[in-house]
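The other protein chains are all here in position, but one chain of the complex has been omitted.
Going by the order they are written in, the chains are A, B, C and D; count residues from 1 in each one.
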Amino acid sequence: MNSKLIGYAALFVGIALLPALGAYPIFVMKVLCYALFACAFNLLVGFTGLLSFGHAAFLGTAGYVCGHALKVWGLPTPVGLVVGSLAAAGVGLVFGMLAIRRSGIYFSMITLALAQMLYFFFLQAPFTGGEDGLQSVPRGSFLGLDLTNDLTLFYVVLGIFIAAFWLIYRIVHSPFGQVLTSIRENEARATSLGYDTAHFKLLAFVLSAGLAGLAGATKTLMLGFATLTDAIWTTSGLVILMTLVGGMGTLVGPIVGALVIIALENKIGDLGKLLADTTGVAWFNGLGESVSLVTGLIFIVCVLAFRRGLVGEAMALWEKRRKPPATSAS
Amino acid sequence: MATPALEISNLHAWYGESHILHGINLSVQPGQVVTLLGRNGAGRTTTLRAILGLTGARKGSIKIHGEEAIDLATHRIAQLGIGYCPEERGIFASLTAEENLRLPPPLRSKRGKAMSEAEIYAMFPNLAERRHSPGTRLSGGEQQMLAVARILRTGADILLLDEISEGLAPVIVQALARMIRTLKSQGFTIVMVEQNFRFAAPLADHFVVIEHGEVVLSFPAADLPAHQARMDELLSV
Amino acid sequence: MSEFILETQDLTKEFKGFTAVDSVNLRVQRGHIHALLGPNGAGKTTCFNLLTKFLTPTRGRIVFAGHDITGETSAQIARRGVIRSFQISAVFPHLTVLENVRIGLQRFTGTSFHFWKGLTGLKTLDAKVLALLELVDLRDMAHLKAADLPYGRKRALEIATTMAMEPQLMLLDEPTQGMGHEDVDRVTALIKRVAEGRTVLMVEHNMKVVASIADRITVLARGAVLAEGDYATVSKHPAVLEAYMGTEATELAGAH
Amino acid sequence: MTELFGIPMPALLGQLLLGLVNGSFYAMLSLGLAVIFGMLNIINFAHGALYMMGAFLAWMGMDLLGLNYWVMLGLAPLLVGLLGIVIERTMLQWLYKLDHLYGLLLTFGITLVIEGVFRSFYGVSGQPYSVPDALQGATNLGFMILPNYRGWVVVASLVVCFAVWALIEKTSLGATLRAGTENPRLVQAFGINVPRMVTLTYAGGVALAAFAGVLAAPILQVSALMGSNLIIVVFAVVVIGGMGSILGSIVTGLGLGIIEGLTKVFYPEASNTVVFVVMAIVLLVRPAGLFGKEK
Partner (left out) sequence: QVSGDVIKIGIITDMSGLYADIDGQGGVEAIKMAIADAKGMAAGKKIELLFADHQNKADVASAKAREWLDTQGLDVLVGGTNSGANLAMAKVAAEKKRVFISIGAASARLTNEDCTPYTVHYAYDTVALANGTGNAVVKSGGKNWYFLTADYAFGASLQADTTAVVQKAGGKIVGSVKHPLSASDFSSFLLQAQGSGAQILGLANAGGDTINSIKAANEFGVTKTMKLAGLLMFINDVHSLGLKATEGMYLTDGWYWNQSAESRAWSRRFFEKMKRMPSMLQAADYSAIAHYLKAVDATKTDDSDKVIAKMKATKINDFFAKNGEIGADGRMRYDMYLMQVKKQAESKEPWDYYNVVQTIPANEAYTKLADSKCPLVKK
């Protein structure tokens, strides 16, 4: 347990030092926001087995609401973040009540469709700015810190991330988390023990939506805008991919997944140029525009061969080495 | 002796993680009728399903007319000449009685005699009458007849019949008994699972008793009196 | 208080064009071990599913301890003290044996929705859990993952979890299915032991088990009750012999 | 001019007819999804991408090889069907034992790859594809001028949908398919090569999508993203219909197209969302969908 804590602490200290080591703070913040988004998503899929294909809705809702709160209502930054997250949680409650009625693929399809409905709403609602997005959201200040400075903002974002991660850790290791695990493992059995599994799933859904909202609100704060990209279904797909690549149901997996995917999105153009230069195949130059092709391939590979994700596979390897043969059946 | 129609050795089978069959051995000569006996849950149905590769994992050897079938896909095994009438009947709800009847295609091996539809309807007049009703609207007995009837069309020569007398009125059971005699006289090889000993006893050439996934007793019909006591112990409750 | 803890009236379940449970009137007496018998597909599991609301009856009424529970949800019924096991073993495979049982007990702490709390609060339950595990000989394995248990032990774990809920009525679906001889005996003894002071309704194919512990037996065939009574009565009932147990030795001899 | 609820009749009928055109696409796509789901238990996310491919193949056939619309109407589904065989054999078949969600995820990945390929070659802007000569022009229906091509789309898709329905419900091949969706293991035990049947079903389902794509090419812009927005609406259609019956998916598809058309008349702002709103209502009232079986 303790070694785990040390591990997390080391991870966060490492992240905190990144800008000092020359990393572009906005990039790191972007990874952190997506990592939080993925962790929130993972809270649902990894611990209840419900695969939501509509999580972008929460990211988007919180982005718009937080942006509107800061820009139009002029609320203080922390309040804006909270309002955004609560709005996402509220949407989560409504979606959850509908979607929880079905499970498996149907659940995924329903969340996808509901999110798309919200997307169209955002497309037309006046306060979102439609295709143009909600722009020029002021960063304001956070407990007296001026956030217009990228570095200050970075530490605040990191702080938010750590707090949220801690909350997720808490949820997973709480009495509630125990029930969730049991539902994922064997829902019928959990029901037969007297748990109203729908209520537990709904709470998990709302918590996940709220935390995804926090990610969206933070992202809006950091970039200064909220747009439809946050709410569109490919973003829902992206977060699934991040979680899948990192490892569903592991705590750190989504963070790793977010890093890999965001880095890939940002650097793939360079990679393409490199490949084009070394191989002489000009087509690679266009790789930057083919992010979806590459992410698609990763998806396929993950589903076919890598279902536990990077962290999951690493953990499995580790376990195998520590505990040679499986306990033999008597 | 000729090549056995069906020869099973050391067959193991699992459902998920429960290990159900623990090394079944069974040899059936062409034209023979073998009856599998045992208590509920002993593993008789599982034996039939394992022959066709319908259980989870399995291992051992299954030879059909001398050909090893353990690694074949289910439909390839069937093509070697097997007609299967499952315990749960397996009548398809979305198909009419006639469609159910016509579902199994003629098998390539065609060692047995493929009955024509007319012959079948002659044998089971009820079915002719209800040929256009959805399969599951038939009464339990009719469904049972249909399940047997549809494998008689295919030209399979090894019939695996799982409790076909279950739930049928005595008259029908008698008809089935006659049918099995006919089939036997036509050279079919039959492996049947039966609870209804009264039905099975006069038909069988050979009895096999299964208990906890193992063959505990196997003897020709002629030796029945000699094994009476042991049978009592194994089958009675 | 009525002497029957559970009564069904005219309980019926139809699946598309087919009746799996057909007007069953079942009465389970308080304190009994009541066995439900019948050939495969007779509707036993479906009956359990109806009693626990995993399926909704097409018709009929279910009364438990004087309350009409026909309209209640699975979880509500469970909270009334009707706890079931499943035909195919139902443990939480990636939780430890201890956690498996604790999940059940946790319900009584009222903290199940507390997502902000740590697990320390649950640790107070551990002593009770271990005592229960002792009862089913699982104490030594308390910290293994349930998935790593041999099959028979999983069934024992399932029974322990069921027991932890201190149910008034336990529904056990083929608790000995898929077990070796010794496990069967162990589990039989276990059921006998845990049945003290409560009521058990069980489905079982293994007649030896039924004969040795059942106070009363109901035989189903094709969804309907075929016979009811104690073992002696039922095992001589001609319809039962015909439909279920097979012809007896005497007739077996007479067949030739 | 006659009016209904303050809406001029011609506008109403016109939008209804356009709704029917959209509904034809919903019907064809949800039908393919239903057929595939029945046999493979997989929700084929790639359906939209393969529909797009159908349209693109039509365009490429014309652009690169000079093959006309009618040739491509046959050829594109064939090619996409072949691709379907490859997808099923090399990827999907490994997933049947796993949770169905993996099928959804895998086909989602396939979607991204297919779209990515077309995007990297053709960008996201639409390629124009002209209406075949025989169907040029428009017919004045009195209440609206209906381009002949759109009329053809409705007719062709209805014919195809009902042909598929008849194939499945009325032929012995269809009987085998239906039996296969109920109990594939048993069907295989009768000596039928079920794995091959599964492959062909997938191929057939996606060929249907490609056919829809070719039909759509002259109406819509042929673009890499034309399938991805449509497929989500089709998912909603499927949730509403409930994967119960073949006929159900056809009826639901057409019905929702019409509902959408009506919305465009009465409350255009909601026309994008109406299908999803209907879905929410249906979920509240009948969680299993209109034609769905109770689980």
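Methods note: contacts are C-beta pairs under 8 Å (C-beta built on N, C-alpha and C of every residue); 3 or more make two chains touch, one makes a residue touch a chain.
These figures come from a predicted structure and were not determined experimentally.
In the full complex, the chain left out of view touches A, D. Considering the full assembly, D:A138 is the residue among D:L98, D:A138 or D:L173 that touches the omitted chain. Summary of contacts with the chain left out: across A:F37, A:F122, A:F205 or A:F225, the touching residue is A:F225.
Interface note for the absent chain: among D:L18, D:L101 or D:V282, the touching residue is D:L18. Taking the complete complex into account, residues 8, 10-11, 14-15, 18, 21, 119, 123-126, 128, 131, 138, 140, 144-145, 147, 149-150, 219-221, 223, 226, 261, 264, 268, 271 of chain D touch the chain not shown. Residues of chain A in contact with the chain left out of this view: 24, 26-27, 123-124, 129-133, 135-136, 150, 223-225, 227-230, 289.
We adopt the following convention: only the chains that are shown with their structure count from here on.
Common neighbours of chain A and chain D under the contact rule above are absent.
Seen from the C-alpha centroid of chain C, the farthest chain centroid is that of D. Averaged Cα coordinates give chain A a centre that lies 42 Å from the centre of chain C. The geometric centre of chain C is 47 Å away from that of chain D, both derived from CA atoms. Look at where the CA atoms of chain B average out and do the same for chain C: the two points lie 32 Å apart. With touch defined as above, chain A holds no residue shared between interfaces to two or more other chains.
Residue positions of chain B touching 2 or more other chains, listed in rising order: 93. The touch graph of the protein chains shown is a ring with every node of degree two.
Within the complex formed with chain D, the chain B residues making contact are 52, 54, 73-75, 78-79, 82, 84, 86, 90, 92-95, 99-100, 102-105, 107-108, 151, 154.
Residues 51, 53, 98, 101-102, 104-106, 108-110, 112-114, 116-117, 120-121, 123-124, 233-234, 237, 240, 244, 286, 289-300, 302-304, 307 of chain A are the ones touching chain D in the complex. The residues of chain A lying in touch with chain C in their complex are 167, 170-171, 173-179, 181-182, 185-186, 188-197, 199-200, 203, 207, 326-327, 329-330.
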